[in-house]
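Complex shown without one protein chain; remaining protein chains in place.
Chain IDs A, B and C follow the sequence of writing; residue 1 opens each chain.
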Amino acid sequence: MASPIRVTVWNEGIHEKQSEKVRGIYPEGIHGAIAAHLKTQPGIKVVATATLDDPEQGLAEEVLAKTDVLIWWGHIGHDQVRDAIVDRVQKCVLEGMGLIVLHSAHYSKIFKRLMGTSGSLRWREARERERLWVVLPGHPIADGLPPYFELRETEMFGEVFDIPQPDELVFISWFEGGDVFRSGCCWHRGKGKVFFFGPGHQTHPIYHDANVLKVLTNGVRWAARREGSPMQFGCTQCKEPLSPIRPKENA
Amino acid sequence: MASPIRVTVWNEGIHEKQSEKVRGIYPEGIHGAIAAHLKTQPGIKVVATATLDDPEQGLAEEVLAKTDVLIWWGHIGHDQVRDAIVDRVQKCVLEGMGLIVLHSAHYSKIFKRLMGTSGSLRWREARERERLWVVLPGHPIADGLPPYFELRETEMFGEVFDIPQPDELVFISWFEGGDVFRSGCCWHRGKGKVFFFGPGHQTHPIYHDANVLKVLTNGVRWAARREGSPMQFGCTQCKEPLSPIRPKENA
Amino acid sequence: MASPIRVTVWNEGIHEKQSEKVRGIYPEGIHGAIAAHLKTQPGIKVVATATLDDPEQGLAEEVLAKTDVLIWWGHIGHDQVRDAIVDRVQKCVLEGMGLIVLHSAHYSKIFKRLMGTSGSLRWREARERERLWVVLPGHPIADGLPPYFELRETEMFGEVFDIPQPDELVFISWFEGGDVFRSGCCWHRGKGKVFFFGPGHQTHPIYHDANVLKVLTNGVRWAARREGSPMQFGCTQCKEPLSPIRPKENA
Partner (left out) sequence: MASPIRVTVWNEGIHEKQSEKVRGIYPEGIHGAIAAHLKTQPGIKVVATATLDDPEQGLAEEVLAKTDVLIWWGHIGHDQVRDAIVDRVQKCVLEGMGLIVLHSAHYSKIFKRLMGTSGSLRWREARERERLWVVLPGHPIADGLPPYFELRETEMFGEVFDIPQPDELVFISWFEGGDVFRSGCCWHRGKGKVFFFGPGHQTHPIYHDANVLKVLTNGVRWAARREGSPMQFGCTQCKEPLSPIRPKENA
């Protein structure tokens, strides 16, 4: 409990290079903004920020080995993420690393891999109001939040969202234009936990919003790697039965 | 996070008065044994032990008001618990108090109340071996446990167990005599959490077992009251819509 | 499969007596309107409609014994339903009868009994638009529905809705005034199934809407009593272990 949660913030890092508008909102990149916030949170330590441009796309074995929670933002570079990297991240999650999947990363290879579904949804860019309602008010990710909070202008993400039913559904979003969305979803995968959080479009200053940042802090704490119980597979440890098996007459 | 989790251990307290054998195993009562263990655990504070003999059956408003997690053991005194006390405990759980329901308390009024089912199961007293398998190895309640652990002699509790599907199923028990049982089950109820744990018969020294005690410690940490998000109900806070409603022509 | 699903439609039946407006919408009562629709559906047979005024409040043993799905509408008469009747209906559900809980019956004794929570929610009467989104499109209750459907004027029911997490969440509602609501929720309870459906206020002609009626038809088919597998409880059938238990040396 005493040692801090080690977080790596990954962002494909493309919009910031291409768009002055995005740079204006996130001068240090989306990853930089999220990392800057998390660094101020007690019990959390940002061990790395990383992008597609980094060696091994920022997700080398040694980076993941020291990561308790990986935060993932991606949009137009999903296809550039190499399958071997996706394999590696999936393996780390199944072994206990937390994963926080943000906004358009609903379409990332790693999210689709861990969900088994298409991750598809409906969307609209119309600068509309989003209101996130807490529907599981005792969940750790809701700690300190009001019953709902608003984002004045967002991209709409709407149902139907092609995901497995969440193990825990924390937020449902209302959109001004008439849509709803399961915007805060939790799943177990192997020993790891996955949290999808809907808001976060690159041209809206979502990651400067106090409630959104609180969700990210809470999400990191909830998804953090735990000791848990070892996963044993295969036949080596069970060749010898734990209890006696009676011989059976041949039929 | 800094303030300790305040635990009240409730036990009907009847077997200990009636049976020398039970007193031999639990000289301070089942509640006493559990409390003695929890007192040694960092971050946990036992604020009370209580039994049916105490004023207001040990569960006065002021006791519950300072309780973050209530542990409940009962067996032959379920019917003696007054309905008003059950109402009170249920209300506390819905408002965020954790509840850990042990062994034959599957038939307690409070468990049946919170589940909505009969809590019925199959059982057998035959001094048989129970082996608890961890099936959700990244869950906080599994922290530090081996892939399975054994209890040499237990009462069998077996399926079908009439409960709602758990939000999280942590343990499944194997019994020597041929039965299985969902022996570690988690549910959200309102802002509170409920954890049912199967082992714990009064004539077996279950609450002296190191793994069982670890489960109780982990269970307390998992079920502990959190800040969460406020629950608002009724019409007072929503008379004025958050977004404008257009007048409709009369049909 | 061949024999029709036997449905009883229960309605407290108070508004229709007190309000000309309600009688105008539902001349035969809400129960009458629902029954009239269901009677036209293949494979479904309405065996009874019933209200508080009927003998045993309309829910005599013999009525329930021939009921595969019970539909429940209540609002201002919840407290008049006798506890013994609630006990009886709960027992029938646990033994396999389906239950469809409509609108303000979120506060009925039977729904609170089966859920274990308060059933509380937020509400507003402002003649606003409701849009129900299908979020589990392969679920039987969604059969034949469009991706969303609208009700032009409804009472708002909003989150937070104090219910256990549904086993299956089929609909989420969007409200013009800014709220969302889990308006189509499924649970297993014992051998029975429970479906809660949000729309249905007495002063809006909700049960004349084609999509709502389709939901009710689908709900009846989904919740219908099935053969299933017998539930066995207690010790009679398990005194003799199924597999041998080895004698244990005394410790």
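The definition used in the following text is that contacts are C-beta pairs under 8 Å (C-beta built on N, C-alpha and C of every residue); 3 or more make two chains touch, one makes a residue touch a chain.
These numbers come from a predicted model, not from an experiment.
Touching residues on subunit B toward the chain that is not drawn are 131, 133-137, 147-148, 158-161, 165, 168-169, 172-175, 178-180, 182.
Mapped onto subunit A, the footprint of the missing chain covers residues 90, 94, 113-118, 120-129, 152-153, 156, 158, 160, 162, 164-165, 167, 176-179, 187-190, 229, 231-235, 237-239, 241-246, 248. Panel shows subunit C; residues 1, 43, 96, 129, 131, 134, 136-140, 142-148, 167-168, 176, 188, 190-193, 226-232, 242-243 of it touch the chain omitted from the view.
Everything below uses one rule, namely that only the chains that are shown with their structure count from here on.
Distance from each chain's C-alpha mean to the overall C-alpha mean is smallest for B. Rounded to a whole number, the gap between the C-alpha centres of subunit A and subunit C is 36 angstrom. Once the centre of each chain is set as its mean CA position, subunit A and subunit B turn out to be 31 Å apart. Once the centre of each chain is set as its mean CA position, subunit B and subunit C turn out to be 29 Å apart.
In subunit B, 129, 167, 176, 188, 190, 229, 231-232, 242-243 are the positions where the chain touches two or more neighbouring chains simultaneously.
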